[in-house]
Structures are given as structure tokens and as C-alpha cells.
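The complex appears here minus one protein chain, its other protein chains still in place.
Showing chain A:
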Amino acid sequence: MSIRVEKVNYIYGKGTPYERKALDGVNLEIHKGEFVGIIGHTGSGKSTLVQHLNGLLHPSEGRVTVDGVDLAGKDKETIAKRHSVGMVFQYPEQQLFEETVKKDIAFGPTNMGLDEGNVERRVRQAMEFVRLDYNTYAERSPFRLSGGQQRRVAIAGVIAMHPDFLIMDEPSAGLDPVGRMEIFSRVKEWFEKKYFSVILVTHNMDDIARLATRLLVMHNGRVAMDGKPMDIFLNHRKELQACGVDVPPLTDTLLYLKNQGIPVPETARTVQEAAEKMADMLKGDTHAD
């Protein structure tokens, strides 16, 4: 299973003075089982790209297919494929609209034509996914919840559609570190159970380093870099910076120390891991003397 983007151009405001090429000859294949991070500065084309992946935008030229089905179509098969790619937008809580949490989460699966029993099961499961207690929250108005809880309701609404590919556009913007961890630990768990692949658009390089199996760097509407996150961070930092982005804060610190001649575990993904390895390395040095 895969999403294929073939020679896609996308032009905003065609024929107006504001005409701008947002995607420029993008070729890309995303396979089931990947956790793809997409980074790039504002205006690099990353949000435009992900909106093509479930047919919210159609290419000006080229095509996007999911399992071989062109998303530009309007038939049943196309719609089913579009449903298999779930999208969590930036600030998804702004799109809540129903009277109760339960109804809001049920909106997607109901539209897919599932019967009541199935919808109910999926709502319960999605609420369990985002750790919102069904008995406490199902009948409450989503507008009476905190911002973090609202976001979880919005994510549950997408999860309830059982997507094969889950696209998340800055899902942790504005959340504190604990809120971020909560969202990502569940996503990671389900990703590892192979319930879905993940396409994560973010400015947060820490999240990319910890989670992504593949990193795409967008620049001027093109995929400028495509590879393993650590390889790009450690071996292609100059190119990364030329694209207006940089390595995660931890990698930045470790590379700085390395430059000072201090032995470091430069591939470490968490501070804890870095500290443990560094302590061994530095103590090891002492023993050697």
C-alpha cells in the first residue's frame, strides 16, 4: 500500500497577480509502515503537499494516487481511498462543531456509512486512544473542555475513521511538553502496532528525531532532501540550514560539543540517552589514562 505523488505542480491564484507555484514537480512515494516527518520553512509547500495526499487539493498538473486510485476521481472507490488518509489539521479544535463530544467524533465514521453499533464502537475506541474517559466526556459539549482536551477530541474524530495513513499538521503547536508527549506516545504506540502510517508536518525537530523513520525537507515547493532523519541531521546540516530549518536542539548541543573536541554520542535521540552514553565515554577516557 502506498501514496504516490507523480510530477505534481500546484499553482495558487492562477491568472491573478498573486500567482505562485506552491508545488514544483514533486515526485514522492510514501509506503505503509513509514513514519514520515515533513519539515520546511513557512511557505515551503509542506501544507500544500499534505493536502494533496487525501484529495483536499487537486494538482494543477500531475496526479496523486492511493493504492493506484487517482484521487481526482469522484467515484465510490476514490472516496473510500480518500477516507483511508486521515488528516489532523493545525489547531484542529477550531473545527469542532457538534453538541457533544460523542457526536463530534461520530461525524466521520457516520459519513462513511457505518451502522450505529459500529460507530459507537469506534467512538469508544477513539476516546480511549486519546485518553478521554467515555463516561465522563461523551455527553459533554466539546466547547466546555480545555484547549488540550478539545484537541484530543478533534484527533479522536480522525482516529475513528480508522485511517491507513494519518497526516498530522503541527499537532503539538501550543501544547506544553506533557501535552506533546501524551499525543505522540499514543500515536507512536499505534504506529508500532501497524494500525496506521504517519505523516507528520512539524517545526519541532525533537519530535522528528524521536519518531520519524524518514524525513522530507521541503524548500521552494520541491522535496529538497529525503532520507533518514539522523543522517540528514548529522551529515547534511549545511543543506538543511540552507532550507531554513535546523537540527534538533539536542543534536545542536552534541555537535557543538563535538566541535570542541569532546567525545559525544551524536546520534542520541533523548537527553537521558546522551547523558548515559557520554558519562561512559568520558569516564572510559579517564580509565584509559
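By our rule, a contact is a pair of C-beta atoms (placed from the backbone, for glycine too) under 8 Å apart; a residue touches a chain by one contact, two chains touch by 3 or more; residues count from 1.
The working rule: contacts and distances are computed from a predicted model.
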{"item": "Missing subunit (named according to UniProt) among the choices \"ATP-NAD kinase\", \"MaoC-like domain-containing protein\", \"Septum site-determining protein MinD\" or \"Energy-coupling factor transport system ATP-binding protein\"", "value": "\"Energy-coupling factor transport system ATP-binding protein\""}
{"item": "Touch with the omitted chain, as defined above, among A:7, A:32, A:144 or A:228", "value": "A:144"}
{"item": "Touching residues on chain A - with respect to the absent chain", "value": "18, 40-43, 90, 144, 146-148, 170, 173-179, 203, 244-246, 249-250, 252-253, 256-257, 260-263, 271-272, 274-276, 278-279, 282-283, 285-286, 289"}
